[in-house]
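Only a single protein chain was left out; the remaining protein chains are all shown in position.
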Amino acid sequence: MSRGRKQAKQKITWKEVKRQKVLLIWSALFVIYGFIFYYLPLGGWIMAFQNYKPRDGLLHSKFIGLDKFKFLFGDASFIRVIRNTLAMGTINLVTSFIMAILFAILLNEVRWVLGKKMVQTISYLPHFLSWIIVTGILHDALSSTGIVNEVLMNLGIIDKQINFFAHEGYFWPIVAFSNLWKETGWNAIIYLAAITAIDPSLYEAASIDGAGRWAKIKYITLPGIKPTIIILLLMNVGNVLNAGFEVQYLLGNGLVQKVSQTIDIYVLNWGISQNDYSLGTAAGIFKSAVSIFLIVIANRIAKHSGEESLF
Amino acid sequence: MKRKKSVSDWIFVICNTIFMVAFVIITLYPVLNTLAISFNDGIDAVRGGIHLIPRKFTWQNYYTVLHKQNMITGAYITVLRTIIGTLLALVTNALLAFIVSRKRFLFKSQLSLFWVITMYVNGGLIPVFLLYKNLHLTGTFWVYVVPGAVSAFNMLVLRTYMIGLPDSLEESAQLDGAGYMTIFVKIISPLCKPVYATVALFVAVGQWNSWFDAMLYNRMSDKYTTLQYELMKLLSSVMQQSGSADSMRNSSNSITPASIRAAATIATMLPIVCLYPFLQRYFVTGLTIGGVKE
Partner (left out) sequence: MKCKKLTALLLTAAMTASVLVGCGGTQESTSTGGSEPAETPGGGQNETAESSDGGSKDIIDFTMFIAMPGSEINDGNEIQEIIAQKTGVRVKETWLTGQTAAEAVGTIIAGGEYPDFIDGGDGQMALYDAGALVAWDDYLDKYPNLKEMYSDEEWDRFRQADGKIYWANIFQNTYGETKATTHNDEAFWIQAKVLAWDNYPKIETLDQYFDLLERYAAANPTMEDGTEVIPYTILCEDWRYFCIENAGQFLDGYPNDGSVIVNTDTMKIEDYNTSETTHEYFQKLNEEYQKGMVDHEFATQTYDEYIAKLSTGRVLGMCDQWWDFAFTVNDVFKQQGLDLQGCNYVPLGLTIEEGMDNMWHTYGDTQNVANGVAITTSCKDVDAAFKFLNDILDQEIHDLRFWGIEGVDYLVDDEGLYYRTEDMRMQCANTEYKASHLCVYSYLPQYLGTSRDGKNAMQVPEQTSEFFSGLAQPLVDCFNAYGVTTYVEMIGSVNKETGPWFPMYSYSNNMTTETPGGVAWAKMGEIKHEWLPKVVMSDSFDTTWEQYMKAYEECSPQDFLSEMQEELDRRAGQ
């Protein structure tokens, strides 16, 4: 587990280059491919500094400098949607992480193989449902006559039905729940695969030592999948600003729009549906900058504590 | 491997079983609900209130979905792109992951960073469209598989797994005179089955479900249409995200009923779900590669 340390020092020598010829050639091909398909389109970022008109195209649209950025950061509602996006992104990140890992570990503890396979297959089915279906069902369940209110009423927890979608306070948890509902099983797959790589003899040895289930999870399973956890965490930290669009759009309404609108919805309202492509690009650049900043920091922290790192 | 269970083990098993049962019920519900609606008469379903059992049973929705024109072409192209796209992505991502997971590789940090950045930047719809057009990818099948052949996410998942394999494997093979490609094909890849299966699943599902590229790059022709795009067309009137009163006013026909949407969902979900058992053995059974860890 201490591989973070020794990799730092590697001199580029001619001998080493020759030894790695194959690797270098292949990586050059990958760099060319990556450059063409991922970096070349970034030329489009120039749009953010133009008053882009389809008629004039990228080359001839009028240059307007930082106007679009000024518009964004001068607008109080943009600041608000950043807050919403960050909040929902973080809540989703944390909850979906914990749930997926928990689910994978607990599923791994199920000894009945057929049952295990069945549970896993079922768990990832909601991934194939569209958001419109999932939010439709959720709306149904949370309506005043829905199952949630019914259960709460019968248990005597509340004495009057709650209109969950009318209160700003419930919105973020509802979004987090719908994400969990739809994606937990799917997200767990990667951890399940990582668990299979753990040497079964470790468990056997632990059993002989008299370790209980909890001990085995704590000292064998979790450390075994730690590299995967760290890598996914690092990647997802960069995604907190991509909290989505569809869920919020489908679950939101006028009463909660102050907390429901994300950057993507803002871009749709103020950019795309106004025929303004530049604004969306500007917001995209902002998101990319924040993402890269976040992962560089996170990566540095990971590296410093001797953990797995992205680069 | 274990004989007697302690009390705490029993408590664990019971709690775990309860958790799993609850989990299954909660996740199965939306699927069963969709299934019930898909078998329900479209007009009747408008009233809502269908949970697990169709109120007015009919096959009509499936009939409508399966009789949509171009479904055969769409299915053919979708299967094709799923197979080709998955194989291609698996090979390229695995190779790239192999390269950056070599300890001695000179530029592993730089190359990783180069790819990590691609996850967070995006030139936008129009520049990408222009690029594909200039590469003559638009209007072809290859626009489905070539642009996504390498993805940083899949590469990193593979890399993490490969880094976890013992270095001794590579070293001893090199002593035997094996080149990097031999090590990749003969030594590393066989050990990576679980993670290959995982990535294959991710890519295959992604390919199977995507329709946006078909719409964007092959809009005016049916030749390379995909299953999901055909279904999206069928559903587009309900999916409509920003509508305008003017277009609705004049469309004078009722919207595509939710029951057709449900039938379309189930119909496209089934084939890809059937792929799952084949891959599942690699990451559920949990006794594949003993003894390779250091």
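In this document, chain identifiers A and B correspond to the written order of the chains, with residue numbering beginning at 1 in each.
The definition used in the following text is that contacts are C-beta pairs under 8 Å (C-beta built on N, C-alpha and C of every residue); 3 or more make two chains touch, one makes a residue touch a chain.
Note that this is a predicted model, so its numbers are computed, not measured.
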Among the chains presented, those that the missing one touches:
A, B
For the chain not shown, which residue from B:V31, B:A94 or B:L130 touches it across the whole complex?
B:L130
Among A:W131, A:Y203 or A:W270, single out the residue that touches the unshown chain.
A:W270
Touching the left-out chain: which of B:L113, B:M232 or B:V273?
B:M232
Among B:I84, B:L113, B:L169 or B:V185, the residue in touch with the chain that has been omitted:
B:I84
Contacts of chain A with the missing chain: which residues?
53-55, 57, 77, 136, 139-140, 143-144, 163, 165-166, 250, 253-255, 257-258, 268-270, 272-277
List the residues of chain B that touch the chain left out of this view.
41, 43-44, 46-49, 63-64, 67-70, 72-73, 76, 80, 83-84, 87, 125-126, 129-130, 133, 136, 138-142, 211-212, 215-216, 218-223, 229, 232-234, 236-237, 239-256, 258, 278
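As a convention for this text, only the chains that are shown with their structure count from here on.
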Between chain A and chain B, tell me the centre distance in angstrom, where each centre is the average of that chain's C-alpha atoms.
16
Can you list the residues on chain B that touch chain A in the complex?
1-2, 6, 8-9, 12-13, 16-17, 19-20, 23-24, 26-31, 33-34, 48, 92, 95-96, 99-100, 102-124, 126-128, 130-131, 135, 147, 149-150, 153, 156-157, 160-161, 163-164, 179-181, 194-195, 197-198, 201, 205, 209, 238-239, 241-242, 258, 261-262, 265, 268-269, 272-273, 276-277, 280, 282-293
In their shared complex, chain B is touched by residues of chain A numbered 3, 7, 10, 12, 16-17, 19-20, 22-24, 26-27, 30-31, 33-34, 36-45, 47, 58, 103, 106-110, 113, 115-130, 132-134, 136-137, 140, 181, 184-185, 189-190, 192-201, 203-204, 207, 212-214, 227-228, 231, 235, 238-239, 249, 268, 273, 277, 280-281, 284, 287-288, 291-292, 295, 308, 310-311
